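First comes the structure, then the notes that go with it.
Left out: one protein chain. Kept in place: all the others.
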Amino acid sequence: MPYVNVKITREDVTPDQKAEIIAGVTDLLARVLAKDPAATFVVIDEVALEDWGVGGLPVHEYRRRRSTT
Amino acid sequence: MPYVNVKITREDVTPDQKAEIIAGVTDLLARVLAKDPAATFVVIDEVALEDWGVGGLPVHEYRRRRSTT
Amino acid sequence: MPYVNVKITREDVTPDQKAEIIAGVTDLLARVLAKDPAATFVVIDEVALEDWGVGGLPVHEYRRRRSTT
Amino acid sequence: MPYVNVKITREDVTPDQKAEIIAGVTDLLARVLAKDPAATFVVIDEVALEDWGVGGLPVHEYRRRRSTT
Amino acid sequence: MPYVNVKITREDVTPDQKAEIIAGVTDLLARVLAKDPAATFVVIDEVALEDWGVGGLPVHEYRRRRSTT
Partner (left out) sequence: MPYVNVKITREDVTPDQKAEIIAGVTDLLARVLAKDPAATFVVIDEVALEDWGVGGLPVHEYRRRRSTT
């Protein structure tokens, strides 16, 4: 009975893409570890760009600097 | 000093129900493990139906298929 | 289909106490929100004292200072 | 830059199976959302059976009752 | 490649304060553990007051009672 939490930045992810991620993760755990899909939970968190940091900067600022260098 | 995270689907949960969950979890840990309520944090996350998957499907789709079979 | 994560310090918690916490949290969510116990996951994490900080100190140090003042 | 946390029960999962899960989740996010694998973290937590509850019972007890009914 | 999740109550935290937290955590891990900032993720979650419990009460109620006693 796996529990999987997927955190991604909030950037126009569609319901169809979310469904694809849910299906893909569930299939993977069924295939590799024989986990029962009916007992596999997948929770997706979309995180606002200002709430996600990398390189010591919020993501949008991090990207801006990288694109201008 | 416990930290408890409760993830549930977002489906019209009222502030009173949340307060009941917070009180119930805190009481439980005080009773079973003698944890100090003042040092017990409970964080509730409501997750949109499209962001929660089970059986390889988003919850709403999972329920729809189960109800029609 | 709730998912609950309970983090507590690792201090001689017995399997019976863990079972009591699992039962208590599951009952609470069934009572307050009518959640199906069969679709309720509870995961307990025991955290070593040196890995848990409060008041800017590891727990054991925090307790030591409080008990001597 | 996704972060994925996979929680499974601790039951003789091999390093090869873990590597397969890491590869599978990373490929999925690259394919569906064009996420850069080099910026995709996957963290696997194996949880002891006595620390995972379902149906209001620790997993081993839950399975035992289901197999005898 | 650390992953840090900061959960705080939602109370008028500004983007600048979030940026300061992201920078501060990343610098700390670089300084203490020589972690590469480019491989350090910091995710901030702001939690509504009704979803955060302490002392067995939602935060706003907890504060109200403390201020009146």
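A, B, C, D and E label the chains in the order they appear, each numbered from 1.
To be clear about the criterion, contacts are C-beta pairs under 8 Å (C-beta built on N, C-alpha and C of every residue); 3 or more make two chains touch, one makes a residue touch a chain.
Everything numeric in this text was worked out from a predicted model, so none of it was measured.
Engineer: With touch as defined up top, name the shown chains that contact the chain not shown.
Structural biologist: Within the full complex, the chain left out of view touches B, C, D, E.
Engineer: Determine and list the subunit D residues touching the chain excluded from the picture.
Structural biologist: Contact residues on subunit D toward the absent chain are 15, 18-19, 21-23, 25-27, 37-38, 40-46.
Engineer: Tell me which stretches of subunit B touch the chain missing from the display.
Structural biologist: 1, 3, 41, 43
Engineer: In the full complex, which bits of subunit E touch the chain not displayed? Write them out.
Structural biologist: 1-9, 13, 17, 20-21, 24-25, 28-29, 32-33, 35, 39, 52, 54, 59
Convention: only the chains that are shown with their structure count from here on.
Engineer: Please compute the C-alpha centroid of subunit D, do the same for subunit E, then give the distance between them in whole Å.
Structural biologist: Computed from C-alpha means, the inter-chain centre distance equals 26 Å.
Engineer: Roughly how far is subunit A from subunit B, going centre to centre by Cα mean, in whole Å?
Structural biologist: 20
Engineer: Residues touching two or more other chains, restricted to subunit A: which are they?
Structural biologist: Where subunit A meets two or more other chains at a single residue, that happens at 1, 3, 7, 21, 25, 41, 43, 52, 54.
Engineer: Name the shape of the chain contact graph, picking from line, ring, star, complete and other.
Structural biologist: Its topology fits none of the listed shapes; call it other.
Engineer: Spell out all pairs of chains that touch, sorted by label.
Structural biologist: All touching pairs, sorted by chain label, are A-B, A-C, A-D, A-E, B-C, B-E, C-D, D-E.
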